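Okay, structure first, notes after.
A single protein chain has been omitted from the complex, and every remaining protein chain is retained in its original position.
So that you can tell them apart, the chains are marked A and B in the order they are listed, and the count of residues begins at 1 in each.
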Amino acid sequence: MKKKGIILWGIACMFAYALAGCGGEGEISPKAEAPEESQKEENGFVYVAEYGELAEDGYGVGNAVVGEDGTVFYTKVNEEGTKLAARKMDGGKAEIPVELGENTTIGAIGKDTEGNLLLGLLKGSGSGAEQMTENVSIRKIKPDGTVIEEVDTGKALLKEQDFYMQSLLEDKEGNYFICYGRGIYVLKPDGEPYFQVDAGTYISNMFSIKGEKTVAAYYGDRGWELQEVDMAGKSLKALDSQIAFEYGTYQSGGNGADILYTEGTKLYTYNIGEEKPTEILNWVDSDIDSGNLQDFAILEDGKVVAVSIDWSSQTSKGEMAVLTKKSRSEVSEKIVLTYGTLYVPYFVKTDVVAFNKQSDKYRIEIKEYGEGDKDYETMMNLWSADLSSGEGPDIIDMYYCPVGLKELVDMGVVEDLYPYLDKDGELNREDYIENAMKAYELDGKLYAIMRCFGISTVIGKTSDVGSGATWTLDDVFALMDGKGSGVELFEYTTKYNALQMMMQTNEDLFVDEESGECNFEDEEFIKILEFANRFPSEVEYDPNGPSQMEKIRSGELLLLKESVTSVQQYQLYEYKFGEPVNLIGYPTTKTSGTMIEPNGTTAAMNVNSKNKEGVWEFFRFLLEEERQENLQSANAGFPVMRSALEKQFEKDMQAEYYEDVDGEKKEKPKGTWTSGSKGEVTVDVYAATKEQTDKMWEMIEMAENHHIDSQMLEIIMDEAQSFFDGQKSAQEVAALIQNRMQIYINEKR
Amino acid sequence: MKIMKFAGKPGKLWKEKSEKSKRFTKRDARGRKVSSVFLSPSVLGVLVFFVIPFFVVFFYSVVDNPISHQFVFLDNFKTVFQNAAFRQAASNTMKFSVIAVPLAVVLSLGLAMLLDSKMPFKSQFRTFFLTPMMVPIASIVLIWQVLFHYNGMVNDITALFGAGKVDWLKSEHAQVVIIVLFLWKNLGYNMILFMAALSSIPKDILEVAVLESAKPWQIFLFIKIRYLSSTLLFVTIMSLINSFKVFREIYLLTDDYPYPTVYMMQHFMNNTFGNLDYQRLSAAAIMMSIVMVVIIGILFLAENHFGRDVEG
Partner (left out) sequence: MMGNGIDREIIISDSGEEDLGKTDETLQRKTDEGLQEKPEGIFSGQEKVKKKKPGINAEERAYRWMVRRKKGRQFVKKWLATAIAAFFAILFLMPIVLTITNSFMSSSEISSNYGQVFATNDTGGKTYISEKVNLKFIPDMVSFSQYITVLLKSPDYLFKFWNSVILVVPIVFFQLLVAVLASYGFTRYRGRLKEMIFFIYIILMLMPYQVTLVPNYLVSNWLHILDTRWAIWLPGIFSPFAVYLLTKFMRRIPISVIEAAQIDGAGEWQIFRRICLPLCKGCLCSVAILIFIDYWNMVEQPLILLSEDTMHPLSVFLSKIKNGEIGLAFAVATIYMVPTLLVFLYGEDYLVEGITYQGGIKG
């Protein structure tokens, strides 16, 4: 019995420890349920937004902060210079007179603890690219522009060559904090440098917690996390905060809370020492693209003021939104559609917000399965359980879809969209680029809408790859064997990368969909394995090595594998190679080795949606001329509408000019690429030629769609390892793959 | 509720009492009522969480799609039965059970007899044999992977005897690995069951046999096996259950799509579950349960046949 006594004690201790470690059952269970309850409560309310543009046309908005009373202060910039302006909550706008010396700009706007504004003034010399900052000063003004004091720091902060002021603030004691990206300068109230802390990494934001603590957010071990500026230790120290996330931003919580932050698309408040944050709202519900948020604040009356700046347009557009909490019944009811996705791509956010703003009948709410740091399997389970139960989202995201199109179609959850397109009075099937539509077509049915796309291809010198339309692995081997041993085919490519890209193009060669037979013992497959095996098993990025362009020019690097999304990009490749190039595509025995890839919102309609008309409304919004012609930036890809792409190319071919300081007319670059770790290679791309856009058309028309089956790829990768490790021959591996694959294919039939 | 009703209406069942309940004579009616009361919580729970779901499964197996519910009768069964992967899975599973379950029974009986003889550290051995039950699956898989890896320990040992390297998990040998895994996990518990049964054989019978100079094998075959018959069947059932449970290890050890010879019924079901193909999953499940009913039925009959004379 003695033995048993000891064991019993052991059990008791174990459980007691577990209990102690977790704070006890009584505390855990209610907490686990708490979010649900609060959500239910929230469901009765909704934040209604009123929007206002910050600056009139012709001005770009640089810097913006939300003041205590909800007034937004911002800088607006045009060719003439920088101005400080304010926009009140009632819509009233005013310019705040600020006297700026010659060559002086407002680098940052900050706040003190008493409702005054701080302006970080940078005096520069020279012009254009050679502009240098010579003097830094901080001016404290009242919201009406009256100057309270000005602190001149002279050159004290200009230790590094390219100083820029990211943000500044003043704490209760009157100390100034200036964040310069990688660190923070702390100045005494009189402007004397106090100390400097170097974070060693990029600080995304600096703000003050109730004027008492100054904290900085940067990307650490747990994601974006907070560090406190330790005034005594003159360093950064960890803040006692449970919060850390992958995507989001922090702000000061003002008087109401310690910290305000946006994680994903939701706004939370958090007080230090608390276990859980409080969810306030979902930005998307209020049609605000949280990716563009510049500053946000909760006012004392519960209104939320947010400023967002859209950098993607030509002149950066600032928008102010005032969100008021209203009960649902007060708000005219819109039909809610859900957009289900594992992660929210930024372009989806933008499109959904834009759609919601213009539609008075529908609003789309985003359901993110990956919300809250779940692992992939959990996400996938949630997603599939939701879809298969018939209660899934109305709109199914295809950009991050965890299963291939065919599997999705087999599940019977996606609707054929051609009938909708054909029924539509304005849109015509013929208006869209045929093979772009085919990318999501199966057996003559269209299952998803893609707003814009890119082409995945391989680029090489015509002298290397020839001028043909495709090439085979034998051609590649010949090319490789013809070059010396120090020559790389692709940059930073492992065996696995190589195998993956080959399978993406060629997988269907080995599987006969009709008969359900597969043939991975085929010679071509063995060639693919051998091809992949020529690459290193491990690559390391060398930041000090020669740049990509240097390697290409010196002949060390032969090919680039890229997703081409604009003619400018092609122009860049011509420049990089310094010779005529050919977009030859991936090696294949098929008719095309180039692939169409979605590069913007891509979504399918759920068969079980109760609002299919609404879903189509969203899709046609994406496909409409207006939206197609205004892809936000050149890099967003080719629009699927033929006329829109034609217009885009026409624009790309038109040269634009500007007058420089000497009054000379110069061509304005279409795009500027900077590369290399120190930005040593700068390429300006000007108007394209007809030849170049024709090349693009050629490429687009040749591209095919390829849907890779992730399970197949997994099996291939899994088995290929023993070939790459030298344990088995390529033939043995191929036989194993064949065996396992056949089961997989059989099972699916 | 159904059961309660039944209990309230004696009559039909009255004549069909089993042997043992005959002894209750007048108290039968009361016994029935009482037994129903005791049973009701469990039966209710089982109804809600196991039987109703089972009917849902059945329903799924005869419709075309969990959303549209078009009745298709036996189509799902047909497609599943014609599916090459299903057939392979069924035959592999059958093979596995046919080899592994008897092996588990025989080997554990052997071990039990071994431990039943005199030897030192007997109870320690018994505990050791039971340890595999305690090891978390993850560690089992981890260690098994290390053991049977291409560069793993088993290959190192066989190399000492001059044998070539074998990729255990990705060749015909994979079956051996999973059978060993299954045996390793389950021998201990089975052994305990047998030891208990061995100890309950009436001693006088054995003594008489010895006195009548019966040979050891005769004693084993005619006395021990006879007395162990019900335990044998019990162990068989438990092994059968566990042969389904060992799938989790196989699955973690190999993959969704393993080497063909270890592609089991549960792989098929797991993958169809993952692919959300409930119709096929349900059809496969129904077919599997039919086979199950047949097997259990046979075991029941067998026990009735062999076990009766011993139990009296």
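Annotations
Just so we're on the same page, contacts are C-beta pairs under 8 Å (C-beta built on N, C-alpha and C of every residue); 3 or more make two chains touch, one makes a residue touch a chain.
Computed from a predicted structure; not experimentally measured.
Only one residue from B:57, B:176 or B:205 touches the chain missing from this view: B:57. Here the missing chain is touched by one residue of B:74, B:153 or B:221, and it is B:153. Mapped onto chain B, contacts with the missing chain fall at residues 3, 6, 13, 16-18, 20-21, 23-24, 27-28, 30-32, 34-46, 48-54, 56-57, 60, 111, 114-147, 149, 151-153, 184, 187-188, 192-193, 195-197, 199-200, 203, 206-207, 209-211, 213-214, 216, 219, 228-231, 233-234, 237, 240-241, 244, 247-248, 252, 265-266, 269-270, 273, 278, 281-282, 285, 288-289, 292-293, 296, 299-300, 303-304, 307, 311.
By the touch definition given at the top, chain A reaches the unshown chain through residues 3-4, 7-8, 10-11, 14-15, 17-19, 21-22, 25, 28, 32, 372-375, 377-378, 381-382, 385, 389, 493-494, 496-497, 500, 537-538, 540, 713-714, 717-718, 720-721, 725.
Rule of thumb we're sticking to: only the chains that are shown with their structure count from here on.
If you average the Cα atoms of chain A and of chain B, the two centres end up 52 Å apart. The touching residues of chain B, when paired with chain A in their complex, are 65-68, 83-86, 88, 150-151, 165, 167, 170, 255-260, 263, 268, 271-272, 274-278. The residues of chain A lying in touch with chain B in their complex are 384, 387-390, 407, 410-413, 516, 607-608, 711, 714-715, 718-719, 722, 727-728, 736, 739-744, 746-749.
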